[in-house]
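Missing here: one protein chain of the complex. Every other protein chain is in place.
Then we have subunit A:
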Amino acid sequence: MANIDTINKDFANLFEQGKELLTNGSSNCMNKAREKAFVQFQKLGVPTRANENYKYTNLIPAFDHPYNVNLRYMEVDVDLNDIFQCDVPELDTNMVLLTNGWYYGNNKTLTELPKGVIVCGVQEAAKKYPAIFEAHYGKYAKPADDGLVALNTALAKDGLFIYVPKGVVVEKPIQVVNLLRSDRDLLATQRNLFVIEENAQAKIIVCDHTLTHHKYLSNAVTEINVATNAVFDLYTLQNQHLNSVILNSTFIRQEKNSNVLTNTISLYGGTIRNNHHVLLDGEHCENHTFGMYLMDKDQHVDNFTSIDHAKPNCLSNEHFKGVMDGKATAAFAGRIYVRPDAQKTLAYQSNNNLLLSDDAQINTKPQLIIDADDVKCSHGATVGQMDEDALFYLRARGIDEKEARQMLMFAFAHEIIEKIRVEPLKDRIDALVDTRLRGEISKCNTCAIACKN
C-alpha cells in the first residue's frame, strides 16, 4: 500500500505540473484561492485515521489508485439529454446535468426559471457575474481545517453555480444530476456555489449517478449562503456503484430568520463520506439536517456533521438513521457547537441504527460542545434490532415474518423520508428505499442508461 506521503507528493506534483492547465480559463478569484489552498494542502495532506475527524474512514485505499484527472472540460461522446431521463412521475423539475464535476456543455436552456435566477457553470459564473461570485466564493468552506477541502480548492475548475435573487421564489425544484461517465478511472473535483438572497426560496435536488464501471473518486465541495428570511431545501440522493468513492463537503451559512432543510439519502456506493457543516450566523435561524443510509456488502458510509450555533435564539434539529447489512460499515459524527453567548439555543440530535448482520459495524459519535448556559441541547444514539413486540403484533395479524420485518424496516426509514418537502420526490424515494430494503438494487427503472451498480 502506498503510504500517505506518496499520495500527497503525487498531488503536489500534479499541482505544479498542471498549473498552466489549472489556471487557464479560471478567474483570478479562483486562482488566488487555489494558490493559498495548495499551501494549506501541503501542510494538511489527505486526512488519515490519525485525524480524529476521520477516525472511522480510511481514505488511503481510496486515494491509492492511478486516477486520471481532467483539468479541462472533456467533450462527451453522446448527448446526455437524450439518454438520461429522470423518471420520477409527476416530479417536474428544472434539470441540469454535470459530468465528472463539470457543467455539461449541452445543457438545455432552462426556460421556466423566474427572472434573475442564474444557473450555470462555476467557471462561467466567475467571469460573467464577478460581483456575486467573488462576494461568496471561498467564504464559507474552510480549507485550513480539512485537507480534502484544501485539495478541492486547489484543483477545482468547475461545478454548478446557482443564484436566486432577492424575493424570488423558485416554485419548481432545480434538479442537479451529477453523472460520472468516463472511459478511464477518474478523479473528479467539483466545486459548487449556491447563493440564496433575502426572502428568496428554492429547492434543490441533487442526484449522483455513475454511468460506467470505472473507478471514480469524487471530491466535491459545495458552498451555500442563505440570506435573511430565505427558505432553502437541499435533497441529496447518492446512488453509485461499489467502486466509487464520494467525498462531499457541504458548507451552509445561514443568516437571520432563514430556514434550511437538508436531507441526504445514501442508497448505494462504495465509500461515501459526507461532511456537513452548518453555521447559524444570525438570530432565529432554523436548521433541519436529516440523513439516511442503507448499506450492505462492503459499503462504507461516514456522515460527519457539525452545527455551529454562533448566534442566540436559533433552533437546530438533526436526525440520521441507518440500516446496515452484510459487511457494511457506517460512521456518524454529529457535533453541535454552541458558542459563548449563543443563549436560548435549542439543539437536538439523534442517530438510530439497525444492525442486520454480525459482520456489519456502526461507529457513532454524537457530540455536544456547549459554551453558553441558557440552552436546551440533547442528543441520543441507539444501535439495536427491531422491536420484537412490534414484530409480534404484526405476526399476530397474519403477516408473515419476512413481510413484517420489511414493514418495520420501511417504517424505520420512513421517518426520515417523510421530512422531504417535495411530494413526488418523497413518494419516489419511499419506493426506492422499499426496493432497496428488499435487497434489490434500486434503479431509476425507466432511465435509458441504467446506472451501473
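Worth pointing out:
We take it that a residue touches a chain if its C-beta (ideal position, glycine included) is under 8 Å from a C-beta of that chain, and two chains touch if they have at least 3 such contacts; residues count from 1.
By definition in this document, contacts and distances are computed from a predicted model.
Missing chain, UniProt protein name: "Fe-S cluster assembly protein SufB", from among "Fe-S cluster assembly protein SufB", "ABC transmembrane type-1 domain-containing protein", "ABC transporter permease" or "MxaA protein". Summary of contacts with the chain left out: across A:5, A:20, A:75 or A:358, the touching residue is A:358. In the full complex, the hidden chain is touched by subunit A at residues 52, 340-341, 343, 353, 355-385.
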